[in-house]
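Accompanying notes for the structure given below.
Removed from the display is one protein chain of the complex; every other protein chain stays in position.
Presenting chain A:
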């Protein structure tokens, strides 16, 4: 996404209540100024004459003044955990990390619009402190985050980086986006996701089209693993192409199963970040 283009906005709400003092737009668990009615309270218990409910007070058998108590909508901290390992630098037309930057920029815009603080944590084999931005409410932060991602150096990574980052979020209520291609051993990914059980986690699975769909022409493909530098030469032919597609489908299946076991639904991101699709994702999550 170039800067000339409009930053896309998507709409998101958390499907469950979050505790939080700061007003925002997500369903909260604290009482305060909001639309959602909770109960009536005695004016003496809650001395807020602005919320005095005359009709309810008249109906009251005890004859006391009742005040409406509402639930306040809260703002939550939004954390983007972005994988900047070497495999994210892959991409036929655009690097996956550029796609991740697009998403973060859009997320920053959207989060600011609903009053949520946004933090960025990047990791490869460990947390990348140089890219970390703590949760902040700031309008201009999105482009800063996106630029820092677009220009960062990638390094070989692994699940250890995610574990490192997740350790710091244990027990915090937040909306967590894990932006990665998830080329990790899945058993350790499950344990990492367990640590985020307090947060609403959206796994953003970034795969490039060249990664999931083998080239159409028969060719000799000398390949190198971006992370481990292991080499393998493939002779692309119909049989191998079907094996390739099967392997991708299997991986997708395995990821789906793993996320479903943690009550998560992955958001598949291939080729282009589509904000509307992400809006739909949240609509479905809240429905």
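Of note:
The rule is simple: a residue touches a chain if its C-beta (ideal position, glycine included) is under 8 Å from a C-beta of that chain, and two chains touch if they have at least 3 such contacts; residues count from 1.
Everything that follows uses one rule, which is that contacts and distances are computed from a predicted model.
UniProt records the chain missing from this view under the protein name "MxaC-like protein", selected from "Carbon-monoxide dehydrogenase medium subunit", "Amino acid/amide ABC transporter membrane protein 1 (HAAT family)", "V-type ATP synthase beta chain" or "MxaC-like protein". Within the whole complex, the absent chain has one touching residue among A:26, A:109, A:128 or A:183, and that is A:183. Considering A:44, A:151 or A:231, the position touching the chain not shown turns out to be A:231 (whole complex). Shown as candidates are A:54, A:129 or A:220; the residue that touches the absent chain is A:220. Although one chain is hidden here, its contacts on chain A can still be listed: residues 86-90, 92-93, 96, 181, 183, 208, 210-211, 215, 218-237, 240, 243-244, 247-248, 250-251.
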